[in-house]
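The complex appears here minus one protein chain, its other protein chains still in place.
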């Protein structure tokens, strides 16, 4: 049987112009890896937005996924939470398993 | 330690032309938030499709993600299931944790 | 109450040119369904890439999601792992619930 | 006439427009990674419909509205409504597909393909043959009725229960391609010859080149369809996909006799009749008949009938139309 | 003058450019699935800014740099800085919106809309009226100051605490649309008339046609805004959205008196003053004032003021400018 290791999957939905800030934050925190996925439409407390609605991408939302070692979640999450406090978007955390422990 | 709250993450993969219908359904059910992500290729029981295959986007699939309060899952899921019964696509449910309880 | 069934959700982040190979592998293993989602930016051990950085899509990454029957995970995962061993990318596994058991 | 037809066919299949389609089919059958991004393909499609619509409207502005315009539109609507019924019973004879798929396929053959129309317009331009501007309006009018009769067939001859169609009517009448075609037609009409001159460097001059690029994409899509879904249909269905256009033209020729159109206009009506939808109708069918298989109706319309019309169909229709004059 | 204005308005609202905008609004209000993919819309937007910038630069290369250029740019910068203050106090009177939203809206009205400028340039070309090439540089200069005074208003009159603005300045000064506009202006300047001739078949001839297609998309976006967010604003805000452009033109006319511009140049400065940003400023506001509601400022700028300027505003500004000469 393949041995798997428990990690945490953090998924953030944020505004595209903040991408640079999150990346800088991840750099600062030495987050090993992450992936950014586009979103096309959404609704939340601040109402509706859609990716094709703004020519400049200013109102575009993106999904940032990062698989983290559980030991680091607390620290990283608190920083992300602080950054997001006054901003539009959500953060969720879930359990995932991976094969290559050392990769994350 | 940051306190987190348990929520349910619903992920639906459906045909793009049904987007409007699902949004209307979510409105009717007062679902607080959701996000739509594009898909580019897929296979299921009904065979293969690809997003670039149809000029009109008629055959395009999309992924709809919604983080829900567990108390509301039963009701919303049954309505979604009913809508999807005769249609192409899938629904999955998983556990996630969030920080801002009142947001969902 | 709606009865749900436990499945495994496999999520792979790989390079777009390998899409064909993974699809062929899934065909060989008779994987019933999967969906491919685009990614736009990422970082991992091999450094940074971005989807818009290469005109040919050679450096593009994609996310492949497949909901599998738990009984089949072991076999499929070991084949995927073998394929990925020398390549750039990650694989994660998580629990999800579905309604239509026979669909997966 | 046979000679002339052969020459036309030869000229047509060596035109850049058709050759780019062939290039696309070849590339995707060989699994090349060549790909025109979907966003780009949609932009090209919108451009083509906008250009066709605008030019048609501007042409009507010059000639003015006539009785023939009205009678042509009515005839075309009837043609579109009737064709699926014929297609349904013919395909039921020929093929062993489930009734629901037959109904879905039938709707496609009553409706039309704007890109096939574009290729025919290009072929006429090549030959220096004139046509009536309002044929474009006929194209818009022929999109819907087929959907209604196709659905009626499905509901009458199969067990399909009426589902809440999820805004089917809106999808059908407000389908993006129809909105652009009809809207640009109206704007072209209002703007007239003067408006056309202003937008000509964008909408008229590069038209043929853009059509080439778009047909490269259509070829890629059709080739991928064969590869992924080729097994969905057999020789009987392929035969139908090439026979049905000719039957539609036969039917159309009855109507056309009374319409006093120019040879070019007649050729375009034949082309519309012969062409099968792969944009508006598939979208409608996925909503209204979710159990009809897209792999069947798309492969037939895009993989069989479209290439047939593009290569030898159009020259045939032009030849027949000219013998009518 | 009233007669002339009426004729201008009529000619303007029946021009293809405006009609395509109307088509887009109509299509999306009726929930058509017509959609110009975002990637395509951005390409069109970049094209428009590149073309406007390049032509402006090439024009300056022919006329040479003059004192009026400098004084015009300085005047425009001041205009952009002052306008939000007026807008702020006016809107505070008229509407019951929270102060932070009022500040955010104000910043939009001090800044400018390049697409409105493009439509005005097109209208002048239609009427055969000349204008100074450096007006394009004025457009670039007017983008920023409004943001700064808008933020100052927000910080002074509301409880907003200064957040780490997440690279706001970079976002403002290196905003993509400004980089393209200013960069293409500089390149056009360096390349001069000769360079313009070489790229004219791409940047000049098809310009109007591309503008039509882009305005179709703008119409779709504006219509969707009404549908999704129409309830975000009321009649008072709509009134402001149509009144404010006229006040801005009034203010601009004070400056323009000293600038000795041609009638065309004056009309374009009026148009810039009257137009409200929907690209650079919204982006800046989301970063700097995340609690100001995009649904309010976008609906006002894109849903009210843009259509107002596009349809009857531009003819009014041209008429006033011509009476100035």
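Letters A, B, C, D and E mark the chains as written, and numbering starts fresh at 1 in each.
The rule we apply is simple: contacts are C-beta pairs under 8 Å (C-beta built on N, C-alpha and C of every residue); 3 or more make two chains touch, one makes a residue touch a chain.
Since we're looking at a predicted model, the values are computed, not measured.
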Omitted-chain contact residue, chosen from D:5, D:34, D:94 or D:127: D:34
Sole residue of E:6, E:74, E:174 or E:257 that reaches the chain not shown, by the stated touch rule: E:174
Interface residues of subunit C (partner: the chain not displayed): 15, 17-18, 20-21, 46-59, 86-88
Those residues of subunit D which, in the complete complex, touch the missing chain: 14-16, 19-20, 23, 26-27, 30-40, 43, 201, 205-210, 212-213, 216
Footprint left on subunit E by the chain that the document does not show: 37-40, 42-43, 46-47, 50, 54, 167, 170-171, 174-176, 179-180, 183-184, 186-187, 190-191, 195, 198-203, 206, 283
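In this section, only the chains that are shown with their structure count from here on.
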Proportion of interface numbers common to subunit B and subunit C (over half same, under half different): different
Rotational angle, Cα trace of subunit D fitted to subunit E, multiple of 5°: 120
Centroid comparison with subunit E (C-alpha atoms), farthest chain: C
Distance between the centres, which are taken as Cα means, of subunit E and subunit B, whole angstrom: 38
Geometric centre distance via CA averages, subunit D-subunit C, whole Å: 38
Sequence positions of subunit C contacting 2 or more other chains: 37-38, 94-95
Residues of subunit D engaged with two or more neighbouring chains: 35, 37-38, 42, 167, 171, 175-176, 283
